[in-house]
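One chain of protein is taken out of this complex; the other chains stay put.
Chains here go by letter, A, B and C, matching the order in which they are written, and residues are numbered from 1 within each.
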Amino acid sequence: MTFFRPSFRHPQLPANQAGYYLRDYEGGISTLCAGCGHDSINGAIIQACYELSLEPHRIVKLSGIGCSSKSPAYLLSAAHGFNSVHGRMPSIVTGANMANRELLYLGISGDGDTASIGMGQFVHAVRRNLNMVYIVMNNGCYGLTKGQYSATADKGSVGKKGEPNLLESIDLCEIAIQLGAGFVGRSFSGDKQQLVPLLKAAMSHIGMAFIDVISPCVTFNNTPTSTKSYHWVREHSEATSTFDFVPFRQEITTDYENGSTEAVTLHDHSVIYLHKKDPEVAVTDRRQAVDALEEHKEEGLILTGVLYVDPESEDTHTILNTSERPLNSLEQAELCPGSAALKEINEELR
Amino acid sequence: MTFFRPSFRHPQLPANQAGYYLRDYEGGISTLCAGCGHDSINGAIIQACYELSLEPHRIVKLSGIGCSSKSPAYLLSAAHGFNSVHGRMPSIVTGANMANRELLYLGISGDGDTASIGMGQFVHAVRRNLNMVYIVMNNGCYGLTKGQYSATADKGSVGKKGEPNLLESIDLCEIAIQLGAGFVGRSFSGDKQQLVPLLKAAMSHIGMAFIDVISPCVTFNNTPTSTKSYHWVREHSEATSTFDFVPFRQEITTDYENGSTEAVTLHDHSVIYLHKKDPEVAVTDRRQAVDALEEHKEEGLILTGVLYVDPESEDTHTILNTSERPLNSLEQAELCPGSAALKEINEELR
Amino acid sequence: MKPIQSCNDLVIRFANVNGSGSASANNLFARAVFRLGLPVSPKNIFPSNIQGLPTWYEVRISEQGYLGRRGGVDMVVAMNGQTMHRDYAELQPGGYFVYDSSRQLPEEYERQDLVLIGLPLTNLCNEAFDNPRMRGLLKNIIYVGGLAYLLDMELEVLTAAVELQYRKKSQLIPPNLKALELGYDHARRHHQGRCLLTTRRRDDLIGDQILMDGNAATALGAIYGGATVVGWYPITPSTSVIEHFGRYAERFRREEGGGRLMAAIVQAEDELAALGIVIGAAWNGARAFTATSGPGISLMSEFLGLAYFAEIPVVLVNVQRAGPSTGMPTRTQQGDILACGYASHGDTKHLLLFPSTPAECFTMTARAFDLAERLQAPVIVMSDLDLGMNDQLSPPLNWDDDGRYDRGKVLDHDQLEALEEQWGRYRDVDGDGVGYRTFPGTHPSKGAYFTRGTSHDEYSKYSEESDTYLQNMERLVQKWETAKGLLPLPEERPAEEKAAIGLVCYGTTIFSAQEAVETLAREGLAIDVLVIKAFPFQQAVVDFIQGHEEVLVVEQNRDSQLRTLLLVECGLAPEQLTPVTSYDGLPIAARALVEQLRTLLASGQSTTTTVTQGGAA
Partner (left out) sequence: MKPIQSCNDLVIRFANVNGSGSASANNLFARAVFRLGLPVSPKNIFPSNIQGLPTWYEVRISEQGYLGRRGGVDMVVAMNGQTMHRDYAELQPGGYFVYDSSRQLPEEYERQDLVLIGLPLTNLCNEAFDNPRMRGLLKNIIYVGGLAYLLDMELEVLTAAVELQYRKKSQLIPPNLKALELGYDHARRHHQGRCLLTTRRRDDLIGDQILMDGNAATALGAIYGGATVVGWYPITPSTSVIEHFGRYAERFRREEGGGRLMAAIVQAEDELAALGIVIGAAWNGARAFTATSGPGISLMSEFLGLAYFAEIPVVLVNVQRAGPSTGMPTRTQQGDILACGYASHGDTKHLLLFPSTPAECFTMTARAFDLAERLQAPVIVMSDLDLGMNDQLSPPLNWDDDGRYDRGKVLDHDQLEALEEQWGRYRDVDGDGVGYRTFPGTHPSKGAYFTRGTSHDEYSKYSEESDTYLQNMERLVQKWETAKGLLPLPEERPAEEKAAIGLVCYGTTIFSAQEAVETLAREGLAIDVLVIKAFPFQQAVVDFIQGHEEVLVVEQNRDSQLRTLLLVECGLAPEQLTPVTSYDGLPIAARALVEQLRTLLASGQSTTTTVTQGGAA
């Protein structure tokens, strides 16, 4: 590719607390279709990392295969990336995270990559509450192989080929909640307002933070009859609540009314303030969370926002009780018991 | 093996409506451990087939790999069986069912076989509402590989090795309900009273009938501290309701009180009469079904019985609109368009 | 430098951006050449992406009927700014550079050995058409019109092609015709006599041949072969096999009155499930198949082992692409020969078929079902991206209405009823290593058995006995021998004179190989050719190799994989087989191959040789 991008495109944005500019979070030029929802999500990820003042090289971006899975190439050039094989990103992240628990793992996947071939790995990474941000760019179809319906396509939804999808859709958020993910949210590529803080909250959570982002495929599944089209989602989505994400160290500038606002404090002392319509609904209640999703589905609505948070949940390292030091930093002297111990073992075997 | 079994062990039981004796539903001698829950479930399956007067050779029994997956060898000798590879029974059944929709498909699996390696195939067979009875013999461990915890082992449950299981368990019934299975039930290998009618109802349902049967592994996971032990399950299970299964053609001999009894009529006109504790709870309501499971879990209880039924659900053939005749019965004359059509095609390509 | 001059023998490369609608225009051009009665071979060289990246379409016209990629470009239609300079640089001396002259060519375009042909496409288009979306598409048609003039094509062939293409959207016909004429006229007015590449209608060259892509032919083969169950998972370049199967099923398999489908096409959750579905269906008596490519093959290897050992007649189409791993998903290769021949752990071997043309894709796929059922084993049809996704000139498809499906050894109800001795699923009663199958539900009391991937005796009972295991494994070897008598034989193409040198090739390699051999024959170097059609190899293969002093094995992978199979399975000495490989992802090019063979044979050195191909992409 022979494209070059001017290296300084956001002169108006200052350096963040960590001293990085927005451009420091950008990646290569996207080769996705013009208008593809995935590109907007990439923009939101870049924005969230910038706003959170993350060090780009302490982030690891990983993916499977698909248009969505190409995304890691289009963001965070200063971070290591791994575009693995179809549906197997979760296991790669599991290994990477086990090797070094100190980095932030950003897994990017598609609905095909996760809900079909990757279902097993998705379920088990969630079940282990792996400390990562797992983003599904959900367009209800297989973009890269030219538009077949995926397992998240809604029954009756009609894409570009004109044939309706026949099977029921899988709600990945519902499954993630059920299997014990500590943070579950849903958003829309067209709603940066909601998506950026949602991503920031997810990045601040320790444990599995799963985010399903509806992301229209303009080439194959953006027909008015598709329930994953820009038009449809705009018309049919409803947020659980508006919310503010206040990172640790940032001052709280607003006073929130009690009752309708629920404050959830994460492990790193960031706080999510949720301004809810129904004060009865607790975002930390799994049963309510699942039920709310189902209820909206019955009404033909897509529920977005923070769907569920358990700030107390334990991640895989905690569960396995592994060393607090990155395992990849251990030296031979610590790892190898040496010849004296071996002598003992030989002795035991005689 | 040199065992022989006396060929006529149930002289007291008469032939059923189809003219078969109980022994006609039996299989080879079990090589499972004495007392293994799986053997009781096999007994219940034999009983259910006998009571339903099914023709043994019109049943197909399939499985993956594991102690549980050996079960098909121990029942229904007159039926074809397929002991496939680990975790892949659902796809084999899918193909078999597509080839001949007229037989009854009995898939037998283990919790390892289904909830770990087979999770993807399980999810998608359920999502397609494949017409089969899917039985998981759930012992919370990998029996055949000597007792490692499986993904259905409860957190904190302690098996023979003495180390507690660290991860959260997966509730296959909950997932099955969520993904659109038309019939979902749970039972206990030690409760034939409940299990036999549950199996009969499942066999009468058209579409995915999923049954999770807790089935203690006496060798590796029957400790008092294991939540999949005989003792624990007896102490902690609670039935949704008692119920009667009345197959089509059988006369209803009892008058059921209205209100507390819900009658669900299946596709084949069999009826399940549920005598419920709470008349408010409808067995055909997915949200209630999931919620009831979660509620009992919170109380440390195992909910058993018919958990959910949707007698209207459509199976894969209906969804795909395939021929009503078994595809494997179609002849060359119907399948092959012949040389005349080919001439036309050649012409179009010139 | 003299401009290249030739009639009915040239290579044009269209350089476009994908997703810009160029495909249908370029296709129109190729089809028009075909309608002129000229052997044509278009190759689509596209990126693994949906929109906005470079894509090339290379059309070879060859009066001699050479259908392999030739190598070298005589004319480029440079429609992509991103690659324009490279397309320019790679033209052969004396070649023609066709470009959109609405903008002037920058200075670095200073080659003196090319003929520049500017067509002001954007300007012409904008003047003639209003609809901005249509403009993009029609610009492509304008250059096709220009080419028609430049290459001296009959315009009517193109107008007829347009009318055919848009017969279902007839409002599109007038603007397309107008665009064609615009291009034609402009070229006539400004470039008369400048292009010495010409075409001339021939009525004697292509006979009754058709233009079809291999995947469509494969799909049709599956329809004719009686496949009713399909499990599949999308993967380039195999996806269109299933898409075509779906379309043909709509046409041929709807029950009377437009009702239900006499086929079940199940989009699986992955390739493991896809093959599982096929295994389940085949076991249950339906003809079933799946299609995939490299990564899918790897994922299927556990199930392939099951099918081998439990002896289940599955048909698997592998449309190969460039590996390893995800590799180059939109490039061609013959790189899965070993992975397929020896798929799965343990002692396993699989039957392979190697089609070269759509006609063979059709016949071999249909036949694969017979072979799989007769031999109760997986049969893998080894196509590739080049064959599967490009239009190919091919003999017409042919079907013998008198032929009967060979369902192999299956006992039906009455045969079971009549059985006197005890039946055993894996008993080799006929001495060919193949037992008798039964299908579930056939008979109330006879013929049920328990299928398993574990070691089993003749009655399919589980066994850990050494002797039982050995007997079974040896029977499978016996069956392998039986297969040799049933699989398609290799095709010998002897040189006109007696040749000491032989060349072995298969699949899509045969076109360039044949061309190279003919070229060398004209130079006085006689080479006999053997086209391999199947694995395991028959005696004829061994005889051919033994009958030559030196044998070259030409194939499109790095590690000479078919040669490996030949060495191992035919008991040949390595000196007997000289590897010649081309594996850069582009279809093997005849010119480069000729060079290679020439040097190789001149030097007398039989070491590995890799064809280094020139060219873009």
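By definition in this document, contacts are C-beta pairs under 8 Å (C-beta built on N, C-alpha and C of every residue); 3 or more make two chains touch, one makes a residue touch a chain.
A quick note: this is a predicted structure, and the numbers were derived from the prediction, not measured.
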Left-out chain, listing which of the shown chains it touches: A, B, C
Per the touch definition above, residue among B:18, B:33 or B:263 touching the missing chain: B:33
Contacting the left-out chain in the complete assembly, out of A:124, A:228 or A:287: A:124
From C:259, C:547 or C:574, residue that would touch the chain that is not displayed: C:574
In chain C, positions touching the absent partner: 47-48, 294-295, 297-299, 301-302, 304-306, 308-310, 322-331, 333, 335-336, 338-339, 342-349, 452-455, 464-467, 469-470, 473, 477, 557-559, 561, 564, 567-568, 571-575, 583-586, 610, 612-613, 615, 617
Residue ranges of chain B at the interface with the undisplayed chain: 1-2, 31-34, 65, 67, 85-87, 116-117, 119, 142-146, 148-149, 151, 219
In chain A, positions touching the absent partner: 55-58, 60, 62, 72-73, 77-85, 88, 90-100, 102-103, 120-121, 123-124, 128, 316-317, 320-325, 327-328, 330, 332, 334-339, 341-342, 345-346, 349-350
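By our rule, only the chains that are shown with their structure count from here on.
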CA centroid of chain A to CA centroid of chain B, Å: 35
Sequence positions of chain A contacting 2 or more other chains: 116-117, 119, 151
Residue list for chain C, restricted to those that touch at least two other chains: 269-270
